[in-house]
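To keep things clear, I will list the structure first and then write my remarks on it.
The complex appears here without one of its protein chains, the remainder shown in place.
A and B label the chains in the order they appear, each numbered from 1.
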Amino acid sequence: MSVDDDRPLLSTRGLTKYYGNRIGCADVSFDLYEGEVLAIVGESGSGKSTLLSLLANELAPTCGTVLYRMRDGETRDLATLSESERRLLLRTDWGFVRQDAREGLRMGVSAGGNVGERLMAVGSRHYGRIRATAGDWLQRVEIDTARIDDTPRSFSGGMRQRLQIARNLVTGPRLVFMDEPTSGLDVSVQARLLDLVRSLVREMGLAVIIVTHDLAVARLLSHRIMVMRAGHVIEAGLADQVLDDPREAYTQLLVSSVLAA
Amino acid sequence: MSAAETGPTHGYNFAYLDEQTKRMIRRAILKAVAIPGYQVPFASREMPMPYGWGTGGVQVTAAIIGRCDTLKVIDQGSDDTTNAVSIRKFFAKTAGVATTTHTAEATIIQTRHRIPEHTLKAGQILVYQVPIPEPLRFLEPRETETRRLHALKDYGLMQVKLYEDIARHGHIATTYAYPVEVAGRYVMDPSPIPKFDNPKMNMSEALQLFGAGREKRIYAVPPHTNVRSLDFEDHPFRVQQFATPCALCGAEGVYLDEVVLDDRGGRMFVCSDTDFCEERRAQGFTGTMSPDWKGEGANGGRQANER
Partner (left out) sequence: MYVAVKGGEAAIDNAHTLLAHTRRGAPEVPEITPAQIAGQLTLAAERVMAEGSLYDPALAALAIKQARGDLVEAIFLVRAFRTTLPRFGQSVPLDTSAMAIERRISATYKDLPGGQVLGPTFDYTHRLIDFLLEAGAEVPEPARADAGDAVVAPRVTDLLDGESLIERETRADDAPAPDITREPMEFPASRDQRLQVLARGDEGFLLALGYSTQRGYGRTHPFVGEIRFGEVAVEFVPEELGFPVPLGNVRLTECQMVNQFTGSADKPPQFTRGYGLVFGQGERKAMAMSLVDRALRAHEFGEESGAPAQDEEFVLSHCDNVQATGFVEHLKLPHYVDFQAELELVRRMRAEYAAREERVEEEARE
């Protein structure tokens, strides 16, 4: 893992979102460093998906800031990015793996086209090279390259998620957001996917912010965990510490329920 | 109305539209010329012909035509197709201008689906009738989104479409309305001309104006502007080739129409540009199906297409 800068990659302060008078999430602050995996856990409705959308600049916060250290080393306030800078960031330095693959993929476009899209969006105009790179990536996410011209419609749930990962990682991003990437998959398929994500994260030195309701996923992947409840972060710390020695009663409940399951 | 043949129709302004409207359209045209390939919204008027039948082209022509202009109208390359006749008559009636079928004589050529074979010259204006001006429309149906994509020069999606074509068919399967990049900036729909005609748009001496009436857009390619058909480095843009020359005038390197002769598979190929074909025949060129066919080599090996 090469971390050549000791400043945080992403840094947020006082991040807050109200929907009318209902709290989406309130006063969230943390730093994320390169190569670090942060899991945001909580029940549905706890505000974790809202937080992820705010961090990924998909939703405008009511107040608070998100700073990001760009590839050129300059740290920028995401709220001040122009639309074209935002889009460039989204398809080069960031990835976003959706819970529902249909939102993260173009279902009518072949697997190769799905992976190649980012390359073409940043100016690649050589069919052969685009296709070769797409083929490489399909292999890396364990999809048979014979399927390169098939659309994801004919793929299983686990394959679709792996294709999403390939599509996002092909431009070598430094930060990937993941929103419940394993939910809805069979347990054995989940395990294989998590294994893949873990090895890719390690190989590429990715920073990841992953939202999950599944503490087992958090335990397997993350270095740090943030527990959310009713829009607030109620507990945060190193993964082992939070899971093995939870301070908050609510976290204890969450942890015990996963053990019971 | 017997005056119809000689002068403008009674009760209507010169060339049908009122001057206010023409001015509005000319302002849109000027903006379009200033930003090559950019689709300028304009307050398209209801015209006395149906939407989709050339209302955009007719409005552009009406806005730029003057009493000294000579107008040519073609549809599918031909001056004699019903819609071309109808539009030519419309201007003969409402503007009383001279009309012609000869490309070289025309100052304004309104067209649907073709670019004439004769290379256009400085001072000529080619007005295209456009059904769907948005090249990204079938990839992204939303106007708000396509405008944003143009603004950000975000054309990855278009390239994905071409990628898919090659992956599926081994080559790009778009044969007409083939997207082009204009002056290195905007991706533009050249209207449903066959891609065979795309190269004629590049660095043309003539001004090219595009009118889409139903969709309320005008765009332009000024003279001497780079027009590049989208492609891949390793799958460069190519136009279709015809196996035989024109059966009437022997022209090669021109776009041909297929004519079904009988129900036993009899076919012949003739020039789509009827004026071009007639001129050649008048000059003595012959093809295999012409009455005075002089046999192979009769045309002295001279290339039909002087371009």
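Heads up, the rule we're going with is that a residue touches a chain if its C-beta (ideal position, glycine included) is under 8 Å from a C-beta of that chain, and two chains touch if they have at least 3 such contacts.
Model, not experiment: these values are computed from the prediction.
*Asks:* Out of B:M47, B:I109, B:V127 or B:V254, which touches the unshown chain?
*Replies:* Spelled out, the listed residue whose C-beta touches the missing chain is B:M47.
*Asks:* For the chain not shown, which residue from B:P116, B:P135 or B:P194 touches it across the whole complex?
*Replies:* Going through B:P116, B:P135 or B:P194 one by one, B:P194 is the residue touching the chain not shown.
*Asks:* Which residue among B:R23, B:R142 or B:K294 touches the omitted chain?
*Replies:* That would be B:R142, which touches the missing chain.
*Asks:* Quick one: which of B:G57, B:G77 or B:P135 touches the chain that's been left out?
*Replies:* B:G77
*Asks:* Determine and list the chain B residues touching the chain excluded from the picture.
*Replies:* Missing-chain contacts on chain B: residues 12, 16-18, 20, 41-48, 50-53, 55, 75-77, 80-86, 89, 112-114, 131, 141-144, 169-170, 173, 175-177, 192-196, 214, 216, 240, 247-248, 255-259, 261, 268, 270, 272, 274, 277, 289-291.
Keep in mind that, in the parts below, only the chains that are shown with their structure count from here on.
*Asks:* For chain A and chain B, what's the span in angstrom between their mean Cα positions?
*Replies:* Each chain's C-alpha centroid was found; their separation is 49 Å.
*Asks:* Name, in rising order, each residue of chain B that touches chain A in their complex.
*Replies:* Interface residues on the chain B side: 148, 151-152, 154, 156-157, 159-160, 163-164, 166-168, 232-235.
*Asks:* Where on chain A does chain B make contact in their complex?
*Replies:* 83-84, 87, 91, 106, 109-110, 112-113, 116-118, 120-122, 125-128, 130-131, 148-149
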